[in-house]
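Once you've had a glance at the structure underneath, I'll fire off some questions.
Missing here: one protein chain of the complex. Every other protein chain is in place.
Chain nomenclature is as follows: A and B, assigned in order of appearance, with residue numbering initiated at 1 for each chain independently.
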Amino acid sequence: MNKVPEAVETRNDKNEVQDFEPKVVAFLCKWCSSAGSDLAGVSRLQYPPNAVPIQVMCSGSVSPMYIMSAFNKGADGVLVSGCHPGDCHYLKGNFYARRRIYLVQKLLKFIGLEPERFRMSWVSAAEGVKYAEVVTDFVKDLKALGPQRKLKAKV
Amino acid sequence: MVAIEDIRARAKELLESGKVRSVLGYRRGTASVLAEPAFVTAPEDTAALVLDATCVENLALYLVNEKKRQKTQRSQDTRPLAVVAKGCDGRAITVLLQENYIKRDEVVILGVSCENGGMIDTHKLSRALRGKAATGAAFDGNGGIKVAFTAGETTVPAAEVLAARCLECTKAYPLVSDYFFGDKIDERSYSPRFTAVSAIAEKSPEERSAFWAGHFERCIRCYACRAVCPMCYCDECVVDSTSFIVNPTTSADEKACRIRWIQRSASPSENAMYHMVRAIHLAGRCTDCGECERVCPVNIPLRLLNTMLEREALEMFEYAPGLDPEQPSLISSFRDGDPNDFIR
Partner (left out) sequence: MTRRAGVFVCHCGNNIAATVDVKHVAEELGKDQGVVFSKDYVYMCSDPGQQSIIDAIKEHELDSVVISCCSPNLHEKTFREASAVGGMNPFQCEIANIREQCAWVHKDKAKGTEKALKITRSAVRRVRRNEALTPIGVPVTRKVLVVGGGIAGIQSALDLANAGFEVVLVEKLPTIGGHMIQLSETFPTLDCSQCILSPKMVEVSKHPNITLMVSSEVKQVSGFVGNFKVKIHTKAQYVDPEKCKICDDCTPVCPTVVPNEYDAGLTGRRAIHIPFAQAIPASFYLDESACLGLNPVVCGKCMDVCEAGAIDYDVKPKTTEIEVGAIVVATGFDLYGQEMMAEYGRGKYPDVLDGIQFERLCSASGPTSGHVLRPSDHKEPKSVVFIQCSGSRDPAQHCAYCSKICCMYTAKHATLYKHHVPDGQAYVFYIDIRSGGKGYEEFVQRAMERDGVIYLRGRVSKVYQSKGKLKVMGVDTLAGKNVEIDADMVVLAQAMVPSKGTAEIAKTLKIGRDKDGFLAEAHPKLRPVESVTGGIFLTGAAQGPKDIPETVCQASAAAAKVIQLLSKPQLEHSPAVAKVRESHCTGCEMCVDACPFEAITLVNGKAYVNEVLCEGCGTCSGTCVRSAIDVKNVTQLQIFDMISACMGA
């Protein structure tokens, strides 16, 4: 049985206690995942508003710097989503993404960042339901982890 | 055993015949027991070349530095450079060849085999000698390091004083060379590859987090690790936008458009970012010469980051860096069977 995650308490600028709302950056490839996200919208599926999307042309264009920089800027979670292997609009970009991002997530885990904070998914243009699920599950898991402090730059 | 006389003779012959403009090797150092790199241009100076367990430096670094220096020279001596290369150094040179940083005909590789020996770690040596200062160290061909110090000499087991990377080394000779000295021995009697990083990987996430937090806290961002790494040859490093190349045609807009991915402050988060970025940029390119760890003034175990990715590359992608100048790089190749389970 999954334990219902307890809401993590945080304090806002006015030092008031509030439920922790994770900030997520989602890199979505234009041809599959962003289209899948659009389909979720067309189908009026509801999911938490914590993930702000950035549309990239291909998951292969996602540099490891984007992921690390997102954490550095305070993201509590980072999502990268692309076309299924074999379906990449640009033929092969997602294969390179798969390999590169495997290394990044291993590195993040090695230095002690909770591996649950980074997620990669294959969402096709037909998978609106899957996109909504991926975001919903991600936000739920992040709430249990609390704010990301390890890589966030102190201003 | 590698006969230093053979290396000296070959170096002398290359210089006398004018085939190379300089021979890059090792000579006795002045600062500590360690040898220092030397550019030898006069044939008679080849007598100063040495090769023993103190030759820790990765001479591939000086190939890079030479290349950069050449770009600023007006007149060029286009003859190749001869370089003494151990296994790890040879792999580094191979990566430089693979990346077209140097061309094959620009370098004459004098490959040397460490056989069943290797290079010392000065901290370990200090401990073994209980504070006595060593003046020389050489592999005795029989699992021991013969250490000379002011009051005499002694032999310590190699396993106690060899550098961690040497203990784990599986290929102690270069695969690409023009001349070769020593025997190609594949059976080494120390630890399996990736012993050190496996120990860290097996810690619990909390322990690992505390381990790295403790180390990154102490980093002073001196960039010695970057300076000593032959693969960090980028003219502008991702972290360091003040070394941006400015030439007469650089526009104000371009200067304003540099991305400051990482802050320069030595705070734990920024240090972690810097080291992670460096590790990821070296994935598939680092050949574990261990120099970054050796030169770190605050003793951060840097090679763990690089060998961790090297292990992943080998186990998951069957990729090993520096074996073949024609191989594609790790991140610009893929296989259909690459791991997919981590993706939802």
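Basically, a residue touches a chain if its C-beta (ideal position, glycine included) is under 8 Å from a C-beta of that chain, and two chains touch if they have at least 3 such contacts.
Remember, it's a predicted structure, so these values are computed and weren't measured experimentally.
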Worksheet item: Of the listed residues A:L45, A:V129 or A:A144, which contacts the missing chain in the full complex?
Response: A:L45
Worksheet, complete the sentence: Contacts from subunit B to the absent chain lie at residues 98-101, 233-236, 238, 245, 247, 250, 253, 256-257, 259, 261, 281, 328-329, 331-333
Fill in: Residues from subunit A at the interface with the omitted partner, ascending
23, 25, 34-35, 37-42, 44-49, 52-58, 60-63, 65-66, 69-70, 73-75, 86, 88-93, 96-97, 100, 132
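The working rule: only the chains that are shown with their structure count from here on.
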Item to complete: Using the touch rule from the top, collect the residues of subunit B that touch subunit A in their complex.
Response: 200-201, 205, 208-213, 216, 238, 261-263, 267, 269-270, 272-273, 275-277, 279-280, 283, 305, 308-309, 312-313, 316-317, 330-334, 336, 338-340, 342-344
Worksheet item: Which bits of subunit A are touching subunit B when the two form their complex?
Response: 64-65, 68-69, 72, 85, 92, 95-96, 98-100, 102-114, 119-122, 134, 149-154
